[in-house]
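Note that one protein chain of the assembly has been removed; the remaining protein chains are unaltered in position.
Chain IDs A and B follow the sequence of writing; residue 1 opens each chain.
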Amino acid sequence: MDFLTILQIMDSAVRLATPLLLACLAGLFSERAGIFDIGLEGKILASAFFSAGVAALTGSVWLGLLAGVGASMVFSAIHGLASITFQGNQLISGVALNFFASGITVLVGEAWFSLGGRTPSLSGGERFSPIELPLSETIMPVPVAGPLYHDLISGHTFLVYIALIAVPASWFLLYRTRFGLRLRAVGENPAAVDTAGVSVIKLRYAAMVIAGVLCGLAGVYLATGLAAGFVKEMSAGRGYIALAALIFAKWRPWHALGATMLFGLLEAIANRYQSIDLGGIVIPVQFMQALPYILTVLILAGFGGKAIGPRAGGVPYVKER
Amino acid sequence: MEKMPRWADVALIPILNLIIAFALSALVILAIGEDPVAAVKMMVTGALGSTYGWGYTLYYTTNFIFTGLAVSIAFQAAMFNIGGEGQAAMGGLGVALVCLYIPFPHWALALVFAMAGGALFGAFWAAIPAYLQAKRGSHIVITTIMFNFIAASLLNYLLVNVLRPQGSMDPASARFPEPTRLPTFQDMFSTAENVMFRGTPANVTFFIALLACVGVYFLMWRSRLGYEIRAFGKNPAASIYAGISPFKLTMIAMLISGGLSGMMSINNTMGESERLIMNSVEGAGFIGIAVALMGRNHPFGVLLAAFLFGFLYQGGGELALWTKIPRELITVIQAFVIMFTGALDNMVRMPVERMFIRAAKRREG
Partner (left out) sequence: MNVENTQGQPETVAPAIELRGISKAFGPVQANKDISIRVMPGTIHGIIGENGAGKSTLMSILYGFYKADAGTILINGQETQIPDSQAAIAAGIGMVFQHFKLVENFSVLENVVLGAEEGEMLRPSLAKARKLLKELADEYELHVDPDKLVEDLGVGMQQRVEILKALYRQADILILDEPTGVLTPAEADHLFRILEGLRAQGKTIILITHKLREIMEITDTVSVMRRGEMTATVKTKDTNVEELAELMVGRKVLLRVDKKPATPGDTVLEVKDLRMVDDHGVERLKGIDLHVKAGEILGIAGVSGNGQSELLKVLGGFANGTGEIRINDDPIDLTGKHSDGRSRRERGISHVPEDRQHLGLIMDFTAWENLAFGYHHAPEYQKNKLLMDNAGMIETAQGEMDRFDVRPPNPMLSAKNFSGGNQQKIVLAREIERNPDLLLVGQPTRGVDIGAIEFIHQRIIDLRDQGKAILLVSVELEEILSMSDRIAVMFDGHIMGERLPAETDEKELGLLMAGVTDTKGAA
């Protein structure tokens, strides 16, 4: 494998990891606040459709972005209503929202475009275009560092950079601010937060809002950055992989970056090679595709340190009698 | 003191939940510019208006009975088995291996072995998450989701690289030998002058599914094991006090659940496609969640709910054929049913409870 190939795979890994990272951070805020979110998949899908759909109708990717994030936030709000206000089962709510997304995107897509659930292909201002970072052409001739900067670091759409910035921003918000302290506390012991005079409900809804925005961006990137338009079921399990990455990262922002990059890399390799020959042992592509899930099961099984989520996760907060 | 009468809990609230779910579905149909009344008429005609429609409706119903029962048994043990999809897919593998590699003299014998094969593979696929939950505390919802994807990859690999007959481009196994062909409703109910259920996939498995409902009823409500599963699901700590082993119960409940999911494939793989194909389960594992929730985890309720979804599936197919409403309408209805009978149950329950308490107080005072 030559340097250029490695660079191409790495570049592809970063692109593929971006929606995972955004969704993973969305899940992180939600679960850190004590709300399980298996509805990431549905939020990505809904956002992908509405961003591509609105971009196609209006010609503006920015309006698409608003629509995508808005759709994701509506989903978050419903999830909040079920899990926070009506103290329902968070897992069931997530499952329902995933179905809702996969149905409604096709229904509305048919009604709008009559293309069998697709949107028209996006081009020009309907998509996000890559950003050339300063000096990338200048440094290009420098061996190794030049191509690395030009091909890998520069030349992504702005959402990739937003996702990368979201990592330290999330860390800071969680560990260095009052809001973060309270958010982490509400996922561990909501009664402690409530008796300290802070509203559990408001905190959890705030987490839902953040999760909605981040997950919305993941969907927007998928349909208008990574791809050029929406196709049926285009989230293709990314929400679940993000969930897996969240467990892999043990609910920590920097580790989430590592986990999603790893899973992005696995996908990039699987996309490029049908099978990998490792000195006689042939690894089939299906194994590469399943690897994120297998790794997550191993982590859940307690290999490589126990993965313990926030202790109040999944439990609706009911004041005790 | 009772908060509200039993009939309200068993009938009133589920019916209110369903009414909301269907009313919203009607609104969705309106919103995409179609007529809900006409849609319902077309669905009824398409799904129940002919033996052809019934043949498909009951075929889907059969699938959903198995997966609904599977989810409901896990629910009774306080576990959310979201892995019905993967377990049914693996069950398909078990059925395929049995049918392909054992020479059977008669379909009845083949059916017994295929049931065992499907159940065994499905149970095995549920066993690993169950073990990890019981011994390691790994959340079964997450592990069963992961196992769905792993099953998909595994079957993909096997169908492309191992089971695909030479020369075939299709990622599917070879056709099962003729003696394993299950009698369809057409075979069973047609007479010389009157062909019924023509070309539909409903087959003898439907009766196995009905038997499964009866079996699950006796298991859950009349046997010691069912008593223990229900007790464990409602109060694990008390179960330990009573001498019920949490490990044993978690394993058994999930094995039965996975086994039932796996058995579904005698309907779709052995009965319908007669070979193992990619994505043979087609979401039936997930529909089991809606069926179990709507059926309140009771086999009789599951049967009714499975029939309703069978009707929706066939009716939805007809709609897609004759109108601009895509099949995915069913997925939306399914989402509403899960949401309102599952997660948003309290939205209806709380006000109804308050109403009954107020009424009770008025009677007293």
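Quick note on the criterion: a residue touches a chain if its C-beta (ideal position, glycine included) is under 8 Å from a C-beta of that chain, and two chains touch if they have at least 3 such contacts.
Keep in mind it's a predicted model, so treat the numbers as computed, not measured.
Student: Using the document's definition of touch, tell me which of A:Asp11, A:Asp151 or A:Glu188 contacts the absent chain.
Tutor: Only one listed residue reaches the unshown chain, and that is A:Glu188.
Student: Return the single residue from B:Leu12, B:Ala127, B:Ala174 or B:Ile357 that touches the missing chain.
Tutor: B:Ile357
Student: Given the full complex, what residues of subunit A touch the hidden partner chain?
Tutor: Residues in contact with the chain left out: 175-182, 184-185, 188-189, 191-199, 311, 319, 321.
Student: Pick out the residues on subunit B that sit against the missing chain.
Tutor: Per the touch rule, subunit B residues meeting the hidden chain are 1-3, 218, 221-224, 227-228, 230-231, 234-235, 237-238, 240-245, 353, 357, 360-361.
In this section, only the chains that are shown with their structure count from here on.
Student: How about subunit A: which of its residues touch subunit B in the complex?
Tutor: 36, 38, 78, 81-83, 86-93, 95-100, 102-108, 110-111, 114, 117, 237, 240, 243-244, 247, 284, 286-287, 289-290, 293-294, 296-297, 300-302, 309
Student: Which residues of subunit B touch subunit A once you look at their complex with the stated criterion?
Tutor: Touch list, subunit B to subunit A: 28, 32-33, 80, 82, 128, 132, 136, 138-139, 141-143, 145-147, 149-150, 153-154, 156-157, 160-161, 286, 289, 293, 324-326, 328-336, 338-339, 342-347, 350.
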